[in-house]
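These notes concern the structure reproduced below.
Every protein chain but one is kept in place in this view of the complex.
Coming up: chain A.
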Amino acid sequence: MRHTTRAALPFATTFVAFTASASDARYNLQTPVTGIAEQIHGMHMLMLLICLVIFVAVFGVMFWSVFKHRKSKGAVAAHFHENTAVEIAWTVVPVLILLGMAYPATKTVIAMKDTSNPDITIKATGYQWMWGYDYLKGEGEGVRFVSMMSTPREQIEGAAAKGPNYLLEVDNPVVVPVGKKIRILTTANDVIHSWWVPAFGVKQDAIPGFIRDTWFRAEQEGVYRGNCAELCGKEHGFMPIEVHVVSAEKYAEWVAAQKKRMAEQAQPAAPQASANPATAG
C-alpha cells in the first residue's frame, strides 16, 4: 500500500499543475480551490475548534469528578439535584454558540445557491455507471462526451500494480478554464447519482427527471478528482469524476480539438454516434 503512494510522487511531479491532488489531504478536508470550498473549510475548522473547546470543558469536569469523586477516595455523595440558574445558563449559552455558528453558515448557503450569470454551463448526466457531459452555454458550447473510469480491471483484481490515481481516473475528463464561473446542471438517466468534487466544495445529486444546479469558480489550475457520492448500484464505487482546470488558451485549444473530434465522428459513421449513450442524454 505504502509503496504505491511513494511511487506516486515522481509521477505526480511530472504533472506541472498537480498542486491540489487529493493525496495532500489525509486528515482533513482537501485543499480548497474555490471560494465556497474555502469558506466551507474555514467553517469546518471553526466548528472543530468550538467542539474541541466544549469537549475539553465538559470532559474536564467529567474526568475531574471521575477521579476526585470516587468512593474509593472517600468521597461522600452530596444530595443536590437541582439548580435552576445553572440549568438556564447551560441552555442559553449553547443557543448563543449556535447563533455564532449559524451566521457564517447562512452566508455561505446563500452564496452556494447563487448560480446566476455563469460563464459556462455544463450538464452532467449520471448513468449506470458513467458520466455524460454536455457543454450547454459559453465557450465550448456543443461539446459533449461520455466519461468513464479508466482504471484497468487487472488493477482492481490485483493482477497489476495500482496506479496513483487508482479508481479516480477517467478516459475523458471535464475541462474548464480557470477563474470562470462554471454552472453544473445535474440530472440522471436511471437512478440517483451525485456529482462530487471535494476541492470545489460541490456535491449535487443527479436525479432522474429533474434538473438541479450548482456552481464553482476554480481559482487554480490543476487536476481535481471526485466520485459519485450516492449509492447507484453495483459499479457505484467505480464512477469517478476528473476535472482539469486549465488556462484560457489551453481551454480554447481543447474546445477546438473537441469540435474537430466531434465533426470527424459525425461525418463517416453516423449510426455509431447514436449508439453512444452521450447522445441520448
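The criterion applied here is as follows: contacts are C-beta pairs under 8 Å (C-beta built on N, C-alpha and C of every residue); 3 or more make two chains touch, one makes a residue touch a chain; residues count from 1.
Methods note: contacts and distances are computed from a predicted model.
Asks: Not counting the visible chains, the remaining one has a UniProt entry; which protein name from "Cytochrome c oxidase subunit 1", "Rieske (2Fe-2S) domain-containing protein", "Flagellar basal body rod protein FlgB" or "Tryptophan synthase beta chain" does it give?
Replies: Protein name of the absent chain (UniProt record): "Cytochrome c oxidase subunit 1".
Asks: Touching the left-out chain: which of A:121, A:227 or A:258?
Replies: Only one listed residue reaches the unshown chain, and that is A:227.
Asks: Hey, which of A:125, A:147, A:194 or A:258 is the one touching the hidden chain?
Replies: A:194
Asks: Extract the touching residues of chain A with respect to the undisplayed chain.
Replies: Against the missing chain, chain A presents residues 1-2, 4-5, 22-23, 25-30, 36, 39-40, 43-44, 47-48, 51, 54-55, 58-59, 61-62, 65-66, 69-72, 75-83, 86-87, 90-91, 94-95, 98, 101-102, 105-106, 108-110, 112-113, 155-158, 162, 164-168, 186, 190-192, 194, 196, 198, 201-205, 207-210, 212-214, 226-238.
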